[in-house]
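Of the protein chains in this complex, all but one are displayed in their positions.
And then chain A:
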């Protein structure tokens, strides 16, 4: 262990043993417990906020869901209200909803007449597949580009990459999606068209709901190739913004670390460049990178709405839009809950990663 890094490293031996004897009081465990408790509270907050907000919207779900003629029949309207609990006072509706949540029941969608949970179970895997591919691409490309730009500061690669980042950040996702679809699918003919797989193929037997994973599990390699192919362009489009963001933050973080004393000292001691880069530079730069990556994931989720619609991929994006415009409250709240849960989870992961990377966070 380099003496230079000692102050920030956990001392081995003594304290670790103490921590072990303390059992649940292990700082990381305590930290995790606290974070999970906060996460649960946040979840409750999300349900309350979405419930209040969706009910504040002027407009009546009955009007939005029933046809012109059905609306003029009081019997149909009354039945719709009763069926969806809309005849009860608001606080009671909220409590009913919360009670359902505890039993894992998200209510019935007024649009699809199905449990919201069934709808989400069908759509969320598609969005996860897309967002997962996009975040992977962004992390790999964003960090690599940022590193290159920092190490080649003010030279041609740096200028080029900064331009790429600028374009990725400033171009609207919707436009980029149309452009990419036009270019790769229509003009160059190297990308497949709409949907998750080719239209004449059948979905692989459902295990995870992720077509790439399920088709591989089933050994349907033509479906796998089609699923991966259909994933690539939308994932790249979706990643464009986060790549730009991550690249810029990585660049500045690395530049900052490169100028710090411990890096210079490590170099002066003759440590190989590889070691300096991985152990000192990247490690110190990781904290801001992870922060940005966590935040960027949020923008990824909102970006999926547009990308899913251009590439005609089913997903929670389209579902959210359709539910919102038809005031399908249970569905809107279901989506809100999923997105909220993802945010909370990402924050939790980011916080834990801080603790892993920088022990000062854990100890404080």
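Following the convention adopted for this analysis, contacts are C-beta pairs under 8 Å (C-beta built on N, C-alpha and C of every residue); 3 or more make two chains touch, one makes a residue touch a chain; residues count from 1.
In this text, contacts and distances are computed from a predicted model.
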Undepicted complex member, UniProt protein name, chosen from "Peptide/nickel transport system substrate-binding protein", "YCII-related domain-containing protein", "2-oxoisovalerate dehydrogenase subunit alpha" or "NADH-quinone oxidoreductase subunit H": "Peptide/nickel transport system substrate-binding protein"
Full-complex contact with the absent chain, from A:209, A:229 or A:298: A:229
Omitted-chain contact residue, chosen from A:33, A:57, A:98 or A:121: A:57
Chain not shown: contacting residue from A:47, A:112, A:252 or A:299: A:112
Selected residue (touches chain absent from view) among A:27, A:85, A:132 or A:195: A:195
Touch list for chain A against the chain that is not drawn: 57-60, 63-64, 66-73, 75-76, 79, 111-114, 119, 122-123, 137, 140-141, 143-145, 147-148, 151-152, 178, 181-182, 184-186, 189-195, 197-203, 222, 225-226, 228-233, 236, 267-268, 272-274, 276-278, 309-314, 318-319, 322, 325-327
